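Of the protein chains in this complex, one is absent; all others appear in place.
Letters A and B mark the chains in the order given here, with residues in each chain numbered from 1 onward.
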Amino acid sequence: MRKLFVRLWRLISSRAVTPAVIAIFLVLYALVAFWTDEALVVLMQLVRSNPVLTALLALLPLNSACCLIAETRAFWFRRRLLAGQELPVLPGLFDEEVPLALGALPSPATVTRVKGNLESAGYRTRVGERGTAAWRGLNGFPARFLYLVGVLCLFGGILVSLTTRVSLRGTVVEGESLPGAGPGEGVVSRISYAKADGLVLSKRLVIESSDPGSGRREEYGIYPPARFKGAFVYPRYLGVGVAFRFSAPELPAGYQQQAPLSIYPPGKEAEVAVPDTGYRLRFSLQAPADGSDPYSTGKLVINFKLLKGAAEVAAGTLASGGEFARDGYRLALLDARRVVVTDLIKDRGVVPIWLAGAFFLLALCYWVTVRLLGPRRELYITWRGGAGLALSRAEGRRRRHNELFHEALDRIADDSAH
Amino acid sequence: MAVATIETSGLTRSYGEICALKPIDLSVPEGEWLSVMGHSGSGKSTLMNLVGGLDRPTAGALVVGGQDLSTLTEDGLARFRREYVGIIFQQHHLVPYLSALENVMLSQYFHSVPDEAEARHALERVGLGHRLKNRPGELSGGEQQRVCIARAIINSPKLLLGDEPTGNLDHKSTLMVMELLKELRAEERFTVVMVTHNEEVAAWGDRTIYLTDGVLVREERTRS
Partner (left out) sequence: MIALKLVPHLVAFFGMATVALRGATRRGMLAGTALAGFLVGTGFAVVSTGSVSGQFSFSLVRALLALSFLLFCAVSFTALYQSLGGSLPVGWLERLSSRPVSRSCALFLASAAAGAVAGCRLGPAVPSWVWGALAAAAAVLVLAAVLLESRLPAGLSTSRAGYLALTVAFLLFSASWSTRLDLFAPLTMKVMKFTHDFVHQFFESMLIPDHLFIHSYLWGYIGLLFGKEVGFWGGLIIWFTPVVMVFLAIGLERLPSVAHLRQGAQRRRVLAEAIRTRRMRLVLPGLALVLLASAVYRSLYPSVEYWDPKPVPVTANAGGEIFLPRKGEIDLMDGKLHKYVFERGGKTARFFVLLTPSGKLTVDLDACAICKPDGYGQAEGTVLCYYCKTLIPLETVGKPGGCNPVPVPFTEQDDGIHLSGVTLINTWSGTVQSTTRTTEKGK
């Protein structure tokens, strides 16, 4: 049982798992791309719906977590070994392991000479009862640690996002509750929209809401997205919510409707069909003569065209509260308000994915710094019970380190020969 | 009986009409120190060049370290020189723009790959551990010759050739160099062939041969 566990652990913490799984997904993508143009979307759907593929994707964060544990353990183990603790030398801890020839155990004078040489080459040394350790440079392990945490966050985030993301599209209208809110909850008091001089964003959109009961006020901007009841508020498009009443000679009872129209920016048209009549109302937003943005100022003047089939029956312009009447046709614009078409997204994967980016950046900065300033090089010569073993590893500048390692071994061999 | 490092039979070298080395039969056992004496133009350097693979014989057999040099291609000869022979010249031939350490590393480079720690160790062995960064112009004649020795032995040659290595040195430096060579030979067990005018230098060898006009005229064993 233990053997099985050890094997399983070795498999799951292998560095090969992540590239192998990514390769499988790439091959899957290539295969899907043979059949459809929407390969990425189809692959995402497949992963979402197929438990085997979901499990395969889950292997990625699992593997990075296991690697994190295994490599951290190995790192601490090596540190303790170099600090002189009596521990077995596990395979794979060092790049090179050379048993010293029988009778070639270094004398104190040899150790002093080797130590002197290494110190003159910039190494720090420690001579203990069981061995001599020398090291130089900064450990690259923190970069690896950060990288693995990044991988864990990235694939964990993707997995969570793919499998649990819930999205609700709704319209945010001034004076009404936010989509998905309970009665009297999260009432939008104001939508403000203005130019902004940010590095990335050119516009500033703020949705202000208040809770009449508790009096609590909240603001939802563009980025970073704020949350409402645990869901990210993700503004997508701007529009105008209109409430109108229409009547025609053959429709004396009239027809009344409220509709969010995607007619921003000015010039963009949207149509509303009057059911069972053949009439269509085509709306657009009038561009103010002074060049101002009607959405920013809130002065929403609506152009309309009344169509029956392909023929245009009437056309005009209306402000909120205005009414048009001609030839038996009447159109009253009861209200016009700013609307934001918004997605409310519950996705616990977003934050980890962004965090992953931060971890990768940190890992890169640390790794570059270490490589430039001085990568870690370690050398350990240990003797226990008459048997000697020389161990060496280098994270960079390996050639020079090996020269010193070989020289130390040569000196030990020379001294013991004489 | 020791295996012969150098074995020649009817070894001849002519330059057109001039015969620089007349047929010579010579055997140098492994680990021997052979001194070669003679006047200018007697064929000493010709013999050394042939033995070191720097030149090809006109006739005769020449086997060094078990390899018949007359049958080797140019690449094979270069490989032989690189891996088998170390040479010390009278004129040093050190690169003036490189430090003592770099001069030794240059020899490593042509042999295989440089190894700074090993080059430093070789210079320490010839007593120049404190002069690693000095260029040849900043070293005395004796010190330069010691750099040459470090350079010659760095690739662990089986055969060390010396062409008047002490010709430019004063008596004290000569003694120091010869003492060093003796010590190194004891440690590394290489064979030495040393061309010299100097009877005193020749006397450091195990055996001395005398050449006159390209002919081996005499040989005598040195009293130990």
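Quick notes on this structure:
Here, contacts are C-beta pairs under 8 Å (C-beta built on N, C-alpha and C of every residue); 3 or more make two chains touch, one makes a residue touch a chain.
If you're wondering where the values come from, they're calculated on a predicted model, not measured in any experiment.
Contact with the chain not shown here comes from a single listed residue; of B:Leu77, B:Ile154, B:Met194 or B:Leu211, that residue is B:Ile154. Annotation: of A:Ala58, A:Ala74 or A:Val98, A:Val98 touches the absent chain (contact as defined above).
When the full complex is taken into account, the listed residue touching the unshown chain is A:Leu409, out of A:Val21, A:Ile191, A:Leu300 or A:Leu409. Although one chain is not shown, part of chain B still touches it, namely residues 83, 108, 111-113, 115, 118, 121, 154-156. On the side of chain A, the interface with the absent chain consists of residues 14-16, 19, 23, 27, 29-30, 33-34, 37-41, 44, 95-96, 98, 161, 165, 198-203, 205, 222-223, 225, 232, 234-238, 345, 347, 349-350, 353-354, 390, 392, 402, 405-406, 409-410, 413, using the contact rule stated above.
Everything below uses one rule, namely that only the chains that are shown with their structure count from here on.
Separating the centre of chain A from that of chain B, both taken as means of CA atoms, is a distance of 69 Å. Note for the complex: chain A touches chain B at residues 121, 400, 403-404, 406-407, 410. Contact residues on chain B toward chain A in their complex (touch as defined above): 115-118, 121.
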